[in-house]
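As you look at this complex, bear in mind that one protein chain is not there, while each of the others sits in place.
Each chain carries a letter (A, B and C) given by its place in the written order, and its residues are counted from 1.
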Amino acid sequence: MYDLIIKNAKIPQGDETVMTNILVLEEKIAGFVDSTHGAQAKEVIDAEGHLVFPGFMDSHTHIMYHGFGHRENWVTGSAAAVRGGISTIIDMPCCTVPSTRTVKQLELKIDIANAQTVVDYGLWGGVTGEDVREGWMHNVQEQADFGVVAFKVYMTPSVPTYPRVTDPEMLECFKEVAKTGLPIGIHAENFAMCDFYVKKFQADGRMDGPAWSEARNELAEKVAIELGISFAEATGARLHIVHMSTGIGAKLIGEAKKRGINATSESCPHYLTLNYQDAMTKHGACAKIAPPIRTSGDNEEHWEGLRNGSIDFMATDHAPYELESEKTSEGTTIWNAFPGIPGTETMAPIIISEGLNKGRLSLSRTVEVLATNAAKHYGLYPKKGAMMVGSDADFAIVDLSKEWTIDPKTQASMCGYTPLEGMKLKGRIIKTIIRGTLVFDDAQEGVLPTLTDAELDKIVHNFP
Amino acid sequence: MYDLIIKNAKIPQGDETVMTNILVLEEKIAGFVDSTHGAQAKEVIDAEGHLVFPGFMDSHTHIMYHGFGHRENWVTGSAAAVRGGISTIIDMPCCTVPSTRTVKQLELKIDIANAQTVVDYGLWGGVTGEDVREGWMHNVQEQADFGVVAFKVYMTPSVPTYPRVTDPEMLECFKEVAKTGLPIGIHAENFAMCDFYVKKFQADGRMDGPAWSEARNELAEKVAIELGISFAEATGARLHIVHMSTGIGAKLIGEAKKRGINATSESCPHYLTLNYQDAMTKHGACAKIAPPIRTSGDNEEHWEGLRNGSIDFMATDHAPYELESEKTSEGTTIWNAFPGIPGTETMAPIIISEGLNKGRLSLSRTVEVLATNAAKHYGLYPKKGAMMVGSDADFAIVDLSKEWTIDPKTQASMCGYTPLEGMKLKGRIIKTIIRGTLVFDDAQEGVLPTLTDAELDKIVHNFP
Amino acid sequence: MYDLIIKNAKIPQGDETVMTNILVLEEKIAGFVDSTHGAQAKEVIDAEGHLVFPGFMDSHTHIMYHGFGHRENWVTGSAAAVRGGISTIIDMPCCTVPSTRTVKQLELKIDIANAQTVVDYGLWGGVTGEDVREGWMHNVQEQADFGVVAFKVYMTPSVPTYPRVTDPEMLECFKEVAKTGLPIGIHAENFAMCDFYVKKFQADGRMDGPAWSEARNELAEKVAIELGISFAEATGARLHIVHMSTGIGAKLIGEAKKRGINATSESCPHYLTLNYQDAMTKHGACAKIAPPIRTSGDNEEHWEGLRNGSIDFMATDHAPYELESEKTSEGTTIWNAFPGIPGTETMAPIIISEGLNKGRLSLSRTVEVLATNAAKHYGLYPKKGAMMVGSDADFAIVDLSKEWTIDPKTQASMCGYTPLEGMKLKGRIIKTIIRGTLVFDDAQEGVLPTLTDAELDKIVHNFP
Partner (left out) sequence: MYDLIIKNAKIPQGDETVMTNILVLEEKIAGFVDSTHGAQAKEVIDAEGHLVFPGFMDSHTHIMYHGFGHRENWVTGSAAAVRGGISTIIDMPCCTVPSTRTVKQLELKIDIANAQTVVDYGLWGGVTGEDVREGWMHNVQEQADFGVVAFKVYMTPSVPTYPRVTDPEMLECFKEVAKTGLPIGIHAENFAMCDFYVKKFQADGRMDGPAWSEARNELAEKVAIELGISFAEATGARLHIVHMSTGIGAKLIGEAKKRGINATSESCPHYLTLNYQDAMTKHGACAKIAPPIRTSGDNEEHWEGLRNGSIDFMATDHAPYELESEKTSEGTTIWNAFPGIPGTETMAPIIISEGLNKGRLSLSRTVEVLATNAAKHYGLYPKKGAMMVGSDADFAIVDLSKEWTIDPKTQASMCGYTPLEGMKLKGRIIKTIIRGTLVFDDAQEGVLPTLTDAELDKIVHNFP
C-alpha cells in the first residue's frame, strides 16, 4: 500500500520525456511503473500527462520574520513559494534582528520557521566585517557544524542589521569559509562605487527610476566579481555570485571556471526579462532591487550564460516589502525606498515560458537550473533536486500550454506588487507536492487551508 | 504480471547510486520500485545489491563473416560481446567480400547477422575513394535511408576489400555524408606517411615488434586528424575519430569542440593501458593493430580526455584473427601479420577496474563513456544507452570487487590471444541482459546454450 | 673624398622621418650628416627632400635562364627589379634545366647571373621528393655550405623540372633542412586536392578564368599550411609559407607564432589588390598564378596580416612568361596556360600607394615589409635591408605624391602583360641606387645604358 501514486506523469529523462506512474511511500519516491495495475495507494493524483518535474529549488530568499513584522513572513513567503512549484528554499541570514550569524540565532530562526513554513528549507550562514573585527570567526565553523549550507557576505550592505565587509575582511571570510568546504556567496557590488555614484546622482538632483540602475552601474558589479575571483583563486574558497545581474559577470565566471577556479553564479528572473529603462520608469521603487535591473543586452547574455553553464542555476532574491510603508509612502523616493521585490511565485513559470517553451533552454537544462544544480551545489542532492527512487517525493506538475498573466493581486506574497506585472506567460504550475503531500493545487487556488493539522504537521519541521 | 524483475539492483543516478527493483515487460523497462511486494513476474533475477548498468555499447566492431570464414563470426563475436556486458554493437562495413557500401550488401549482412547474433546491433555505412571515382555517391543517402547510423572512411587502408580515400576524395565524402546528418568516422592516419616509414623501416631491416608503432608514428595520426577537422569545418559534417590512439589527438579534438566544430572521438581499451615498447616487444604480431599502441604518456592523456570530454566514449575496434594463419604462421613478420585484436570482452571490465575503481572516472562519466554517449551519438538513445522507463531492458550487472585475470583461453572470441593477457582487474561482469533476456551469467559460464529456441529467437533479429 | 653624397634625403627613423645627407664610400654607407658643408664627393645625388628608403628586397623571384630561353632572363628581370626600387632579389631554384639543387648547378647559375644581373641577389637552395627517394639529401648541407639562404619545397609542382614532395618526403626535407638552421619555404597547396578539382572542373567543361581559382581552392592551401605547421613543430625547422594567398593562412601562421612555432609567411602584391572574380574574368591566363588570386576578403585579411605581423614581409613570385607562346597562343586554355605573372616592378609602388599612403601601413611597418624583415629572415641583415653606417649603400628614392598608372608596355620585364594593368597608384620610385651606383633614374627612363663598363662591372658579381 503506497501513500501516493502520481498517475500519468510525463517525467523528464535528459532531453526526452517518459510517461510513467510515480509511487510514493513514507515521503520518498518508492518507484516508477509503467502500469499501476495491482498497485494500491491511499491517494492518487492524476497528472493527466503533464510534465512532472522534481520540486524546484529557490536557494536565495529573504523571509523577514522577527524584527520586521510587517514584511514577508514564513506563512506568506512559503505559500508564495509552493505556488511557484518550489519545494525547497534556502533562506538568507540577513533579514532578522539580530542577523543570523550564530548557532543561537539559527536555532531561533528554525523555531519560528518550523511553526510557519509550508515549504522545505535550508539556511544560509552569515559572516560579516563585524565578525572579522570582533574576533567572532569561530562562528563560521560552528554554523557549518550546525548545518548551514553556505555563507553570505555583503560587499555592499542592503540592510542595516547586516554589516558589509571591506576588501581584506572579505579575504578573511574567504579563508575561514574555505575551511568548511561550503560555498561563500557574495553580494558583488563595489561599495565605494555604489556609494559615490548614488550620492553624486542625488547631488545632481536625479529622482527618476532609471537613476538607480545608472548609479549602481555595471562596472561596480564587474570589479566586485573580479575581486571575488581573485580571492577564490588565492584561498581555494568556493565562490558563488548571488543574484548576478550583468552579462559581463557571466563572462567572467565562465572564464574563471575554464581556468579551474571554483566559481559559480546564479541569475534571477528579473535579470532575464526586464530592462531598466522600461521597468524603472514604469515601476519606480517597485522595481528597485540591488543589484539593479540592467539592459536587454544583459538579459540575452544571461540566457546564453544559462545555456553555456557560466550561470549555474536560478534563484529569486525574493524580498518583498509592504507596499505602503516602504515603496509608496509620502516622502519615498527612488533613493530611500527599500530595495526588494518578490520572486518565488514566478521564477519557474518564467523559465518554463521564456526558456523551455521558447526554445532558449533544453528540457535537461531547465531541470538543472530550476532544481538539480542548486541542490548539488548546496549539498542537498539527491534528497532534493532529483527524481530518483529514494529521493524526497517533491514534485512540480506543469501545464506547458496554459497561458496566463502575472498579477500581483492573485499572489500569495504579502507585498502586492511586482515589476513583472502584466507579463504574459505560457506554462503554469498546476500542482506542487512536497514529500508526498499536495501543498498547492491551482484548481483549488491553493490547498493549504484544506489540509488537516496532521497533514500540515507532516510538511513542516523539515530543516534538512 | 511482469516478464522479469531484477531485484536488489543498485542503479547509478548521476554519481550516486540508488537501490531499487527493476520491472521489465515486453522487452522494455516497465518501472523501478523500492519494494517488489505484490509485484509478480515470470522470472526474477536477484542482483544482490550489485551495480546494474544500462547495457554497454561497443560502437566499433569488425565481425568478419562472408569472405573471411576462418575469422570472428557473429556467433563467436556476439558471445564475446555479451560476456563483456555489451548489449549493442555497431559493426563496421569493411570486413566482408564485397564490403558493405550498398543497400544490397546491407541486406545480405543483416541476413547473416540475424541468424547468428546474440547481441543487438546497428550498422555502419561505408564510403570509399572508389565510390567517389566511380560515381557511386548516391549509395550514401541510400544507406542512410536504409538505417545505417554513420559512415566509415579509411585514410589508410586496413583491408584489401575496402579502398582508402585520397584527400580530395575524403572531402567529397564529407560533403555527401554531411547531407545525411550522420557522423563520418575516419580512420585517421596519413597514408603516404604510414606507407613511407613502413617501407623505410623494412628497408632498414627492422623486424622487432616496436618497429610497427614507430613506423606508423604519432605525427601521421596528428596531421590526419587536423585534416579531418579542417574538412569538418569546411563542410559541416559530423567528424568522428574512430580508434583514436594519441594524446595529441585528444587535445586537437578538445580544441575543435571549443571552437564549435562538430567533432568527436573514441578511445579503445588498449590505448588506455598498453605502451608499445612493452606490449609490442612481448606480444609482437598479437599486439599489432592500426593505429598502433602508443606510449604510457598517451595512456594518461586518454584518461584525461575521457574525463574532460575531448574523448566522447569508448569502443573496441574488435577485430580478432585466427592465431595460426594470420599471426604466428611460418613467415609471418611484424610487417605482414594482419593487424587486429579482440576487445569486446574486456572493454567494460577495464574501464570499471582502471577507471571507476581507481578513481580516474566518476560513476556518471563511466556510464556515459560505456553506454549513454555512443547511444546518443549514433541516434539510438534512449532506446539504448539509457535506464529509463520505456528503454530497452538491457543491463550489465557488475561485481565491483571481484578480482580476476585476463586469459584468452577463457574468452568466447575465436582468436585465442590478446595483448591484455595477464592483466589483473578488479570488477567483473556477472550478468548481461538484453531486452529482458539473460544472455550471459558468469556463474554458469554463459547461458546461451541453456536458452530455448524461443528465447534465443527473441534476442536476434533486432537491427534497430 | 666620398664616392657619393645623397643630399636632402628624408630618411625613415621608426615612424618619424629625419632630413639628412647620406655619405657613401666604397659601396657602403659612410655616414649621415646634417650639413654637407666641407664634405667632398665624386658624385652628388639630390633627393630633393624625397623619402629615401633602404633598397627593397624581393626574396621570391623566378629568373628563367638556361633551358627557358624565351622567358625572363637576368638582364630583363634585374632591370625590372631596379625599376621597382629593389636592390636585392633572392632567386628560386626551380626554373632551370636541370633545377638548382646541387653545388654544381649553383655554380652554373651564378656564372650566368653574374654576367647579366644589375640587381644584387641571393639564391634559394632546392630539395625535392626525388632527392629523398634517390638518397641525395647530402645536397642540402652542401648547398647550405655554399651559401644558399633557404630551401624551397613544392607540395604541388609548378614546373616539370622540379618534382613535388609527398607528405613523408616533405617531412624528411624538414628534418634535413632543420639541421642547417635555414628556412624551408613551401609552396603550400595540397597536391591531391588541386589535381582532383582541376580535373573535375575540366571534366565539367569549365573554361572560364575564375574556374582556376575555384578549382585550386582556399581549403587546399589551408590544409597544406596546417601540415607545414605540424611538421615545423615536430622537426624544429623554420617554416616559411611562400606566396601565401589566403586570409585563413595568415590567421594560422599568426596563431602558430603565438604558440612559439618558428613560422613565417610572405604575401605578394596580387594577393593584396586583386579578387579572382574580376581579375580572372578580365585577364584570364594573364592573371593565372599558383596559388591563384582569391577574394576581396582575403585582400583585406592580408593587409591586416601585414599590420599584425602574421605576414612577415612582401615578395613577388615574379615569374613572367612570353605572352604569345604561353598565355595567348592558339589552343591555350585557362588549364594549360603557364601560371606566372611579373611582380618586381610594382611591389613597392603598390605597398607605398595602397599601404603607406592610404594609412593601412605605418612608415616603420612599410620599411619592415619591403626591406628589413626579409633581409633578417634570410641572414643578409644589416648588410642588406638596413640604413646604417656600414650597410651596403642601397637606396630607393620615392616620390610619395607622384600619380601614375601601371602599364605593361612601359615595363622592363620581357612579358608585356600584368593583371595589375590600369591600376592607378600614388607614389613612384624615382631613383634606385645599389652599392653607391645609380642604377635606375625615373627621369632618364633607366640609367643602365648610360653606365660605363666599369660602373656596370661594379654592380654585378655580388652573390652575397
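Quick note on the criterion: a residue touches a chain if its C-beta (ideal position, glycine included) is under 8 Å from a C-beta of that chain, and two chains touch if they have at least 3 such contacts.
Quantities reported herein were computed from a predicted structural model and do not represent experimental measurements.
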{"item": "Chain not shown, its touching partners among those shown", "value": "A, C"}
{"item": "Sole residue of A:A39, A:M193 or A:L272 that reaches the chain not shown, by the stated touch rule", "value": "A:M193"}
{"item": "Contact residue for the chain not shown (choose from A:E226, A:D278, A:E304 or A:D442)", "value": "A:E226"}
{"item": "Residue, one of A:D167, A:E300 or A:E324, that touches the chain absent here", "value": "A:D167"}
{"item": "Absent-chain interface as seen on chain C, which is shown", "value": "11, 13-14, 16, 18-21, 23, 25, 28-35, 38-40, 381-382, 386, 388-390"}
{"item": "Chain A residues touching the omitted chain (full complex)", "value": "166-169, 171, 190, 192-193, 195-197, 219, 222-223, 226-227, 230-231, 234"}
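In this section, only the chains that are shown with their structure count from here on.
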{"item": "Furthest chain, CA centroid comparison against chain A", "value": "C"}
{"item": "Central subunit by CA centre of mass proxy", "value": "B"}
{"item": "Chain A-chain B separation of Cα centroids, rounded to whole Å", "value": "45"}
{"item": "Centroid distance [mean C-alpha coordinates] between chain C and chain A, Å", "value": "66"}
